[in-house]
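This is the structure I want to talk about, given as structure tokens.
== chain A ==
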Amino acid sequence: MTAALTGLGYQRWALDAILLLPLLGAVLVLLSPPAAAKRLALYVTLAEFVVSLGLWWTFQPTAAMQFQVVRQWIPEWGIGYRLGVDGISLFLLLLTTLTMPLAVLGSWSYITRHERPYYALLLVLTTGMLGVFVALDLFVFYVFWEIMLIPMYFIIGVWGGPSRLYAAIKFFVYTFLGSLLMLVAILTIYFAVARATGESSFAYDHLWRNIGYVRPWAFWLFAAFALAFAIKVPMFPFHTWLPDAHVEAPTAGSVILAGILLKMGTYGFLRFAVPLFPEIAMDPVVTGVVVGLSLIGIIYGALVSLVQPDFKKLVAYSSVSHLGFVMLGIWALTLQSVQGAIVIMINHGISTGALFFLAGMMYERRHTRDIAEFGGLAKVMPAFAAVLTVVSLSSIGLPGTNGFVGEFLVLIGAFRTHPWAAGVAATGVIFAAWYLLWAIQRLLFQKVDKPENAKLPDLSPRELAVLAPLLACIVWIGIYPAPILRRIEPSARALVTQVREAAGAPPVADVAMQPGAR
Partner candidate 1 sequence: MNQIPSAVAWTWLIVALPLAGFVVNGAFSFFAPNAKRAISAVGVGVLVAAFAVAVVVVRAVGAAPPEEPWILTYWSWMPAGSLQLDFALQVDQLSAVMLMVVTGVSAMIHIYSVGYMGEDPGYARYFAYLNLFVFFMLVLVLGANFPVMFVGWEGVGLCSYLLIGFWYEDKVNADAGKKAFIMNRIGDFGFLVAMFLIFQTTGSLDFREVFAAAPAIFEVGGATITLITLALFLGCTGKSAQIPLYTWLPDAMAGPTPVSALIHAATMVTAGVYLVARANVLFAMAPISSAVVAGVGALTALYAATIALKQWDIKKIIAYSTVSQLGYMFLGVGVGAYASGIFHLATHAFFKALMFLAAGSVIQTLHHAYHATGRHEDAQDLRNMGGLQRYLPWTAALMWVGGLANIGVPPLAGFFSKDDILARTFARGHEAPLFYLFWALGAVGALLTAFYMTRLMAYAFHGPNRTGEREREHLHEAPWVMTGPLVVLALGAVAAGAINLPAVLPGHEWLARWLEPVTFMGGLYLVEGQLGAATEWTLLALAAGIAAIGMIGAWQLLKPAVLKPAREAPAETGIQRVLLRKYYVDEIYDTLLVRPLAWLSDRVLWKTIDAFIIDGVAVNGVARVARLVGWVGSRLQTGQVGTYVVIFVLGTIVLLRALLRS
Partner candidate 2 sequence: MLLGPALAVSAILFSLGVAGVLLRRNAIIIFMCVELMLNAANLAFVALAQQLGPDGQVIVFFVMAVAAAEAAVGLAIVLAIYRHKQTLDIQNLNLLRG
């Protein structure tokens, strides 16, 4: 497979193709007859997925940036179209391309008005999200970061639920506030580095090498990046846009928001905030704040999920909890915890994506998301019940599903540097079981006490097609995550080593056995 792809020169055109294909698709969808829009969007996203799948085979498990594309864009200002993929972004990329066809399929009967612009926006969004993950030029990164914001704003605002405008504006303004600060920080770094080195360039490499020149303002620059990313993650207490946006967005919107957009925040921390400002990130006070907020997020998100009457809101708050684990993993900064954090990012996309799909399927049948309106669905919709149970268990982190792999790695890694934090975070597994099992009990079990529920149709083949790939991933990552972990490892190792060295933090021995320890 690898040889065949290399023969095609895959490494050279892969990223260009992945970024351009959805844009072309968007144009085609806009020009197509309305009835063909969704079909066309599906084909485009499927083609996109197939093209991106080549990365899996051609990716070399090293820490280096691969599939690099470097082109001049605005040479006067040193802005270049610089792209690349490493172990950190590879799976986020694949997750995105996997999610998009499912999102299109999941919108099949949900979206009934303005189909062409909807699918066109989905495709533009795809390019935006993928661009964020592959950009190696801070200007280009910022452009993609904003590009993905706009389609999402419209998707929520036009096709969303009853208070969609409030949610859309909140989402947009909140995120935008953070990204503007980030833009200021990017420009500050750019000018400072340009002045000091005489070379104007937004290239990530260049800025990263010369980041020492901004040391006097490093804290504020870090803060600007961190705020932008923390809003996106979202970390407590910047999370309140999330339940609104998730609940009001159409199914595919929620899936993409939870599955991919939230990862931009944690990805930003991994790619930019932490490596650019290692000594700030590893500062005891900053670490304390971030780890503390992550823990609050884990426990708080879980407890608030517990009492949500609305299933989508429950899942939304559970995201706060899951992303808390990711942040803890990043800040614990051990190989295992960082690998685990990346795995949770993938897992959360799969499991929470599936949960939102399921919530959407419930909504399409009953036009309510109120948990109390359901009950006894296991009898009426056995396949739905089985899938919901499996997905919930994955979200709970049952060993043998993907959820466990990520949480276990994060916690075991975090325990090496922050034992108390890891211990507190581990209680999250109890609450996770509580809120999800309680929810599925109220949805699936007990008697069918509402006549409206007695005749609900079980999953259709199309819905099964949406869920089946996610279920397969849940099981696959649960029992054989090694291929994924091996591809992530070199990049994660490089990150941990570099940041620890730069911050002067003691390296965490990555060797076995420390005889003499008690």
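The working rule: a contact is a pair of C-beta atoms (placed from the backbone, for glycine too) under 8 Å apart; a residue touches a chain by one contact, two chains touch by 3 or more; residues count from 1.
Here is how the candidates were picked: all candidates are chains of the complex that A comes from, given by their letters.
All of these numbers come straight from a predicted model, not from anything done at the bench.
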Direct contact with chain A in this complex, candidates 1 or 2: 1
In the complex with candidate 1, residue positions of chain A that touch it: 170, 173-174, 237, 239-241, 300, 303-304, 306-308, 335-336, 339-340, 376, 378-379, 382-383, 386, 393, 398-400, 404-405, 408-409, 411-413, 415-416, 419, 422-423, 426-427, 429-430, 433-434, 437-438, 441, 444-447, 479-482, 485-486, 489, 493, 509-518
